[in-house]
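What follows is one structure encoded as structure tokens, with my remarks underneath.
Omission of a single protein chain aside, the complex is shown with its protein chains in their original locations.
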Amino acid sequence: MTLTERQQRAYVDAQAADARVNVELETEEGMTLNIGPQHPATHGTLRVVAKLDGEQVVWADVVPGYMHRGYEKLVEVRTFPQVTTLINRIDWLGSFANEVPFVLAAERLMEIEAPARATYIRTILFEMARVANIVLFLGDLGAQLGAVTPVFYAFRDREHVLDQIEAVTGGRFHPNFDRIGGIKDDLPKGWIADTKAVMARVRDFCDQVETLLFGNEIFETRTRGIGVVPAEVGLSYGLTGANIRGSGVDWDLRRDANPGLAHDQVDWKVWTHPDGDSFARCWVRLQETREATKIVDQLCDGLPGGPIMAKVPRIIKVPEGEAYVETDNPLGAMGYYVVSKGDLGPFRVKIRSASFSNVSILPWLLRGVYVPDIITILASLYFILGDIDR
Amino acid sequence: MTATAGTLAIELAYWQQTVLRTVGVLVAVLIPAGTLVYVFLFKMMSFMQSRLGPMEAGPYGSMQLLAEVGKWIQKEDIVPWRADRKLFAMAPYVVVASVFLILLAVPFGPDAWFADLDVGVFWVLAVSSISVLGILIAGWASANKYSLLGGLRAAGQLIAYELPMVLAVMGVVIQAGTLNLQQIVAAQHSGEIFGFGGIGNPYIFTQILGFLIFLVATQAELTQAPFDMPVAESELVSGYMTEYSGMRFLLFFIAEFASAGAFAAVAATLFLGGWSIPWVDLDADYMNVIGPVVLLTKMMLVAFLVFWARFTYPRFREDQLQQLAWKILIPLSLVNILATMALKVMF
Partner (left out) sequence: MSDATGTTTDATTTEAQDAQDTETDELRQGWLDTLSEALGDAVIGSHIAPGRTLWVRVARDAWFDAAEAAKGRLGCTFFDFLSAIDWMPSPWGRYEYSAVDVGIKPFDPTAPLATGVAGGDTRFQLFCRVVNVRKPDGHPVEVILKADLPDEDLRARSLVPLYGGANWHERECWEMFGITFDGHPGLRHLYLPGEFEGHPLRKDFPLLARLVKPWPGIVDVEPMPGEPEAAEPAANGAGDGDAGGGAT
């Protein structure tokens, strides 16, 4: 039987492809493996190109940008209140937390201060965003390491947190609730009691995960000593949040900077871990979730009365100036450098997103690790694609 | 059906016996697979994860498996452009074949067996390695780097865990004094544990170490978590099965659960007393009907342990997996053999 020309070309192509694979396997650098952009472990469309020698990574490069939406250009054509709808979607799991630094920066330029009740509610929602975000991380951590069950517990308990956020803001994922000068609405009746019950549930979940995952010997073997980030290297790459606290650096913007939230009114603890490996980072996040639930409880107890919005003009024009506000978001330190020219909208906003810096350390960190460890490291660094790509 | 057809009232021609045997083995393979998939994968896993599982198809989702089979059968047959067509097509059949071959030697009743092999244990352990070949073929022929990685990991893992399995079973063989699975069942039925004869001598009590090693090794042979590196879902997407879809994937899927059933049946035969119930007469005719049911129950008990571990534990890394096999399981099983030999001689 004679082959058609198409079949002949296909045959030659297949031979050539085989030859290429063989050549790749024989060269020094080894086989190139593309992890992503569509991959279960990359939390979105992140692409890691790794050159492998067997199962060991010789060289790795990270290619972000598959989800780049150009936020810094888009905010230039919007008015200040319109910007919060955009920036909600940067870190979409801890969405309220994205709005906070921007609104605080605008308030700083306008030299107004939100009333105490508004600040408290902002902080409560900020910490609840942290809880929602990290609870999903804890479940996903198990899934990426092979334990399929914690994911379901995580989503089940996260639903309750999202229900509470929805009861206040109207949106589970994208609340768009912060306003320059305060917040949009007051809390509904009975919300505080419900929230405290939900926070108790989350604490139960944290205990469950601690037994199921962190107490598991296989989990410890998979995460201890993997992906060690020395503190100075982490600082020079701009690692923030639980990533740098897991390397022993006692740096938490909620305590050390003063962005304008209510954290100084409550009693809470900053968790660090000296090891700097994946286990340390995950462990710090677990403790932070528990701490966040306690913060929410205390804030709910001490919630002052009063207005929820300062006196701001109906059309907001932010005076000329530059301000930078950074807060300790669930993923790390997120900041907005707002340049205003006295207009209705910002002149330039530089968005400092946490995952961008967290992921920039990957090419340095992934050298010499095994393929399964790549997944562990990606899981422990924890990033959201919207945060990397903006 | 025995070769002599003496216990049945009718004479069957050879070709009729063959047909019955073929249908029988299909039933023997598919019924455990289906039961395991429904009970453990659909329902037990769901309940453990605080959800209900499939509820729509049939009462409590019992027809879900039929629906899934129908779905997979009607899918388009996709073969990657650069894949080796013949090998790609052959791989699932190789893996499924090994399951059938394992079940050939397992007895279901005093006269209900497919082949009464005097080297039953040896046969089972030998043919269970055929699936390794199938997985390797699948990994290479898929023309996909992820599949290749999965296939290579599978090769290393499955070969490494063959040894603990063999050595764990040796203790049973020493205690029973025979490789014939039917006689091992008889030995467990009629034996005594250090003089106490009420429940026979299921080897799980005296060979508890062997049983545990066998369970761990089975978990690895089935590439179930915590040993599912070859199919590491969050890394290799599906490992060696990534490029397979439709009927071919269905064969892999059936093979996975059927081999879980087969290994569980072997474990039940070797350690739990197989198809026999201790106080019931070994040669009774009605045991030909009750025996398979008893074996199915014991198989489900063992499979419960296997799947429970699967849903709970994260997975080992490849080198940690190998360490476990070579540095821990093999020495332990050697100790087990020594102890069994010593105790057998003394008592």
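Things worth noting here:
In order of appearance the chains are A and B, and numbering begins at 1 in each one.
Here is the rule we go by: contacts are C-beta pairs under 8 Å (C-beta built on N, C-alpha and C of every residue); 3 or more make two chains touch, one makes a residue touch a chain.
Please read these numbers as outputs of a predicted model, since none were measured by experiment.
Taking every chain of the complex into account, the omitted one touches A. Within the complete assembly, A:G238 is the residue of A:P40, A:G225 or A:G238 that touches the hidden chain. Touch with the chain that is not drawn comes from one residue among A:G306, A:P319 or A:G368, which is A:G306.
Among A:V249, A:A280 or A:V369, only A:V249 touches the chain left out of the display. When you scan A:P37, A:G65 or A:G225 for touch with the missing chain, the hit is A:G65.
Within the entire complex, the positions of chain A that touch the omitted partner chain are 64-65, 68, 70, 72-74, 76-79, 81-82, 108, 113, 115-116, 179-181, 184, 232-233, 235-238, 244, 249, 251, 256-257, 304-307, 309, 312-317, 320-324, 326, 333, 335, 337, 339, 341-345, 347-348, 350, 352, 356-357, 360-361, 364, 389.
The criterion applied here is as follows: only the chains that are shown with their structure count from here on.
Note: centroid distance chain A to chain B, computed from Cα atoms, is 43 Å. If you check the complex, the residues on chain A that touch chain B are 10, 13-14, 17-18, 31, 33-34, 39-41, 55, 142-149, 151-153, 156, 212-213, 216, 218-219, 221-222, 370-375.
Chain B meets chain A in the complex at residues 45, 48-51, 81-82, 143, 145-146, 149, 153, 225-226, 228-229, 232-235, 237, 311-320.
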